[in-house]
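Note that this complex is displayed minus one protein chain, with the remaining chains in position.
Entry: subunit A
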Amino acid sequence: MPRLINNQLVTSLHAQSPVSEEYRMLRTNIQFSSIDEPIEVMMVASAQAGEGRTVTISNLAVTYAQEGKKVLVMDMDLRRSSLHHMFGLRNHTGLTRVLANQQPWQEVVQETGIDHLYAITAGPTPPNPSEMLSSRRMNALMAELKEHYDVILMDTPPLLSFPDGFIISSMCDGVILVVQAGKVKKDLVKKAKANLERVKARILGVVLNNVKRSDTRAERGMEERNLI
């Protein structure tokens, strides 16, 4: 059965496009940002809603999978989950089922249709997402998942709206901060960054999203390469 994959999943649908190249650059730069201890569990965070966390994490996951790594994407945004839309998955089961002890984690892992890439969707929205995420059950689950996957990527709620992102950051090796270019006020991003630092999260760097095409170096690089 062919799945309806979201057309924003460019790394899968259009692997040769400049945008896909930019996601591969993101993956490479993450790998270079830590040599001694490989970064295996990452979260993608942003100050506000709508900055492109889910699109970023999905495409990043695909590039890791294309590299041959066994990748798991998790939707930790239990409030307004959206990862299942990206991969055309169903959300009737997922993380909240596991945390509520209703299902073992093996049952909620779904295949995405892309080799080496697996997903855990958020599941039904619980009344107390923050408590669920900070539960002992969650920590135990993470420890177990780490043994089964090379790379785990987590989608999160917006940092300035909910405490969830800061809770999740404690489970991660690194945080990738998505900033939508030309949209988000500098002060808000600074505040989000300061809060992340307060909980001792390790911020790997920033993904500047939605940059105008003419402004980027990557694009110029692509043009030069095409000339050869």
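As a convention for this text, contacts are C-beta pairs under 8 Å (C-beta built on N, C-alpha and C of every residue); 3 or more make two chains touch, one makes a residue touch a chain; residues count from 1.
Simple rule for what comes next: contacts and distances are computed from a predicted model.
J.: Just go with whichever of "Carbohydrate ABC transporter substrate-binding protein (CUT1 family)", "Protein-arginine kinase", "Capsular polysaccharide biosynthesis protein" or "AraC family transcriptional regulator" UniProt uses as the name of the absent chain.
T.: "Capsular polysaccharide biosynthesis protein"
J.: Considering the whole complex, which of A:28, A:102 or A:128 touches the chain not shown?
T.: A:28
J.: Which one, A:117, A:132, A:145 or A:168, makes contact with the chain that was left out?
T.: Per the contact definition at the top, the residue touching the missing chain is A:117.
J.: Pick out the residues on subunit A that sit against the missing chain.
T.: 2-3, 5, 7-8, 10, 12-20, 22-30, 33, 52, 56, 62-63, 65-68, 112-117, 176-177, 179, 181-187, 189-190, 193, 203-213, 215-219
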